[in-house]
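The other protein chains are all here in position, but one chain of the complex has been omitted.
Showing chain A:
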Amino acid sequence: MEQQTEKVKKQNSFGSILNQWTSFLMLMPAIASLLIVSIYPTVKTIWMSFFDKSILKKEEPFIGLANYIESFSKAGTWQTIFNTLFFAIVSLVLGVSLAMLIATKLIKPYPLRGFFRAMFLIPWVTPPLVASIVWRFIFSENFSPINSILLKLHLIKVPVNFLGSTATFLGVSEPLIVLTIINVWSIFPFLMVMFIAGLQTVPQEIYEAARMDGAGKMATFWKITVPCIRPVITSSIVLELIWQFNNFNISYMVTNGGPLGLTKTMAVEVYQAAFTNYRYGYASALSIIMMLIALIPSIFYIRSSLKPEN
């Protein structure tokens, strides 16, 4: 009897050890690849930001904080930081409002719901390049349908150069505002999907009860809908804010940062420094500054993500 159990134990020992390690081994593919391809390069970029690494020179001397000092001493950097913050925050606010408006409409069981849901998702699957080029023409001086309409209605006498003017509106350059609107178009589908998914989890009985109590539309939205889907709202807003802060495509593809750098975002600035001017050390420093600014909402996000678990 004893011998038998001993035998069984021995046979299973490899299997049982493997079984104990299963949960750890399951983590490994993802975590190992992240450490190698994401975390390690990030640390290396931080390291590179203290060196004068450039394609023009053979040696790469250590220069301390000189790259950082150079980037902060340029007026262009401050303009870029402002552009990026404006672009990210304003397109996020507008995008969230639009997405929430659509989501609350498309949660109701009216006919054609599926059709509208699918249609509003199309911008998400349109490659940013395609979208950017079309928008570039829509807001161009000579080939714009908007200009055609405005001219026909006699609202303007000469076509407006939406993306090329240096005029400002409330202190913000007009091309940057146009770019922000384009970005709203491209980011709202993701938010809409997240909000619809969240709204589907809210039990209908709560709304019935609210209606019985005579709660108005606005009160129902703020007192019931928003608190019920708060986790979805918080995480998608913070993520989207960080993604938009890092947005490269719209600024690069629609205006290439112009005119006069008025629409340049930080990602484009870093990209040009590294892969157009080949100043890798300087580009690294810029990208680290960018990461540090993005860290502020990030801390908030990580703290709120960790809370319910612990």
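FYI, contacts are C-beta pairs under 8 Å (C-beta built on N, C-alpha and C of every residue); 3 or more make two chains touch, one makes a residue touch a chain; residues count from 1.
As a working rule, contacts and distances are computed from a predicted model.
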item: Record-based protein name (UniProt) of the chain missing from this complex, from "Putative zinc-finger domain-containing protein", "Competence protein ComFC", "Extracellular solute-binding protein family 1" or "Carbohydrate ABC transporter permease"; value: "Carbohydrate ABC transporter permease"
item: Of A:Ser144, A:Asn183 or A:Thr263, the residue in touch with the unshown chain; value: A:Ser144
item: Contact residue for the chain not shown (choose from A:Gln79, A:Ser165 or A:Ser298); value: A:Ser298
item: Selected residue (touches chain absent from view) among A:Thr126, A:Ser165 or A:Thr220; value: A:Thr126
item: Residues of chain A (touch criterion as defined above) contacting the omitted chain; value: 15, 19, 22-24, 26-27, 29-31, 33-35, 37-39, 41-42, 44-45, 48, 98, 101-102, 105, 108, 110, 114, 116-131, 133-138, 142-145, 147-149, 151, 159, 185, 193-194, 196-198, 200-201, 229-236, 239, 242, 245-246, 248-249, 252-253, 256, 267, 270-271, 274-275, 280, 283-284, 287-288, 290-291, 294-295, 298, 301-302, 305-306, 308-309
